[in-house]
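Left out: one protein chain. Kept in place: all the others.
After this line comes chain A, so read on.
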Amino acid sequence: MRSLTIARREFGSFFATPIAYVYIAIFLVLSGVCTFFMGDFYARGQADLLPFFEFHPWLYLFLVPAIAMRSWAEEKKSGTIELLMTLPVSTTQTVIGKFLACWTILGLALLMTTPLWLTVNYLGSPDNGIIVAAYIGTWLMSGAFLAISQCLSAVSRSQVVAFVLSVVVCFIFVVSGSDIVIDAFKNWANNLVVDTVASFSFLTHFDAMAKGVLAASDVAYFVLVTASWLFASVIIIDENKAD
């Protein structure tokens, strides 16, 4: 219950400052640009949203750390963390509250892309079940990006440091399944290691989701990544809240 009070405050503060508007606007513009110019939405001649979802990992890579970087860094810088942590709420409740608030905004941005969905339905007859599944998948993935970014925001008082760290760590999670990384491992490691590294990648797990397959293993992967990074946040904040 108290998590929700925290979440409501966070959510409000995103809209009291222009952060939420800027995030949503940039997300909409960029996802549009990616879909139509880089994804060849029209030239493909298929009524689906694959070119739209395909670029999401790369959009989140920069946009999610940007919206999450202030979560803890600003609390530390302004000293409000002292106020927050001496209120009768546990660190876990606070972490969950902050996550929920930010995740709702990411979801809101996704909701605002529905005109694209309507357009596809106008142009042809896509499988709407696939699109719903892909929306759920991308929202789950954004949660994983968010958990990583919020956790790293707790590491430093500086939002810039938090942003750079988050982008780097998210980048590792995104590319670990790409050929560059896999090739680097293939030469010396056995298959088990290569498979393990590849299985850490957001891309590997999101690929199927973008095509509308919500496999239990992929869902579980994103939920687990999110949960473990949130848990890490709790530990980090308890350790260094006073620094």
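In the analysis below, a contact is a pair of C-beta atoms (placed from the backbone, for glycine too) under 8 Å apart; a residue touches a chain by one contact, two chains touch by 3 or more; residues count from 1.
Simple rule for what comes next: contacts and distances are computed from a predicted model.
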| item | value |
| --- | --- |
| Chain excluded from display, named as in UniProt, from "Aminomethyltransferase", "VWFA domain-containing protein", "Multidrug ABC transporter ATP-binding protein" or "Protein ImuB" | "Multidrug ABC transporter ATP-binding protein" |
| Full-complex contact with the absent chain, from A:Ile26, A:Ala66 or A:Val89 | A:Val89 |
| Those residues of chain A which, in the complete complex, touch the missing chain | 2, 5-6, 8-9, 12-13, 16-17, 78-80, 82-83, 85-90, 241-242 |
